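All protein chains of the complex are present and in place, except for one that has been dropped.
First chain written, first letter: the chains are A and B, and each begins at residue 1.
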Amino acid sequence: MVFRAVIDADVLKNSIEAISTLVDEATFKLSPGGISLKAVDPANVAMVSFELTSDAFDSYESTEGEIGLDLLKLVDVLGMADRSDNVGLELNETTHKLTITMRGLSYTLSLLDPSSIRKEPKVPSLDLPARVTLNGNELRRAVKAAEKVSDHMALGVDGDVFFMEAKGDTDQVRLELAKDELIHLEASGPARSLFSLDYLSDMSKALGKVNEITVCLGKDYPIKIDFMMADGKGKVGYLLAPRIESE
Amino acid sequence: MVFRAVIDADVLKNSIEAISTLVDEATFKLSPGGISLKAVDPANVAMVSFELTSDAFDSYESTEGEIGLDLLKLVDVLGMADRSDNVGLELNETTHKLTITMRGLSYTLSLLDPSSIRKEPKVPSLDLPARVTLNGNELRRAVKAAEKVSDHMALGVDGDVFFMEAKGDTDQVRLELAKDELIHLEASGPARSLFSLDYLSDMSKALGKVNEITVCLGKDYPIKIDFMMADGKGKVGYLLAPRIESE
Partner (left out) sequence: MVFRAVIDADVLKNSIEAISTLVDEATFKLSPGGISLKAVDPANVAMVSFELTSDAFDSYESTEGEIGLDLLKLVDVLGMADRSDNVGLELNETTHKLTITMRGLSYTLSLLDPSSIRKEPKVPSLDLPARVTLNGNELRRAVKAAEKVSDHMALGVDGDVFFMEAKGDTDQVRLELAKDELIHLEASGPARSLFSLDYLSDMSKALGKVNEITVCLGKDYPIKIDFMMADGKGKVGYLLAPRIESE
């Protein structure tokens, strides 16, 4: 098995951080066309899927295979790179190690045994009636505000308005965005589901940096949030199960 | 009772922070001419008075009345606004709530019952012999230095010199500003009083941002510190009781 690649530090950091927000360890699939991953969080509430095509790399060479990585360690190591650095990645199949190179510095990271990592989930196919495209920072703002009053938040579409709201014992928060304040909105009917803020908060750290995210919603259904990265050569998708409304 | 206003986020933040440094909860008086407040800290050592006229607001509409607010929560909510944002405020008398709006996000805050809040103090009228006008940052510098050696600090006027000093077991700190280093100094005699650094430190967080503060002092008398904000449309005054010199 061969894997040897060079990539912009920034692109790699953002990719790994978008995944590590939900899982600490993960198995990446390597192939000549790029790398990909599907992972589910330990509580089986959220999933992340990730793809980065080979042309997102400055150079790329890979056979088919898979490698298990400690994502928290990887984020820590990439923290040593400057945004504009190139990062070299090279697999040594014999020693089961990945060497990460940044401006003369090489860090040799032991791989994890994929059999010790939670299995790749089956991503359910969902037909969700509402689809909204907006700046990721709007979601981040709503999540941060909602955290001040509750531990869960509802997202929904009502007519031509996308709303996010949270109700606490005394206070409440609501962010409404009308169709003309959104990049896109289409809905075949009303949608509203309740989600845990723990998960939305973790996800929104990655989402807050993205100019365009697409949110798909139903009535008491999971939420799907997708965005592109690396000039469209990378794709991240989150899927989060709803909470039961207790009112 | 009606209260509906729009104001610059920065002006509102600075106002509330200047008050919340001494009290966590307070009753604001509302009137067609603006809002005001007088409050005393839980230990009865410091007082704050505050006024903001209606023309400090972008729009303002109010009848006579009063509302009780959790200032710490309000500071936290205003932390979500950018400096250049407009903040909308609207009272709902029926639900006893204040809705705070910032770029599409609305936060609905429960009011406190004014009868549960410490009563408005009587501000004593004091005839203090020395009056000094200086950059608030000078006071902040002296307070931060004094904290390194003691838990109290003396402020005074000696001839044409305004001084702030603190003595610890081994080290001491003194900041002297001569008349020509001050914006203004007038004194009908010497003044010197000792104050708790806990209070001065809290106050100096607000004072450190102000170009011009006026300090009135006597001999073992309270200190009065006043400053303008919102281009002269707002006014904050602190009054702090002296400590007994133990030397």
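One rule holds in what follows: contacts are C-beta pairs under 8 Å (C-beta built on N, C-alpha and C of every residue); 3 or more make two chains touch, one makes a residue touch a chain.
Source: prediction; values computed, not measured.
K.L.:
Could you tell which one of B:Lys144, B:Lys179, B:Lys209 or B:Lys235 touches the chain left off the display?
P.N.:
Considering the complete complex, B:Lys144 is the one touching the chain left out.
K.L.:
From the list A:Leu105, A:Leu126 or A:Ala178, which touches the chain that is not on show?
P.N.:
A:Leu105
K.L.:
Have a look at B:Glu93, B:Asp158, B:Glu181 or B:Glu212 and name the one touching the chain we're not showing.
P.N.:
In the complete complex, the chain left out is touched by residue B:Glu181.
K.L.:
Determine which one of B:Gln172, B:Ser188 or B:Asn211 touches the chain that has been left out.
P.N.:
B:Gln172
K.L.:
Given the full complex, what residues of chain B touch the hidden partner chain?
P.N.:
Its contact residues with the unshown chain are 138, 141-142, 144-145, 148, 170-177, 181.
K.L.:
Give me the chain A residues in contact with the hidden chain, please.
P.N.:
73, 76-77, 80, 103-110
Keep this in mind: only the chains that are shown with their structure count from here on.
K.L.:
How many angstrom between the C-alpha centroids of chain B and chain A?
P.N.:
Centres of chain A and chain B (C-alpha means) sit 45 Å apart.
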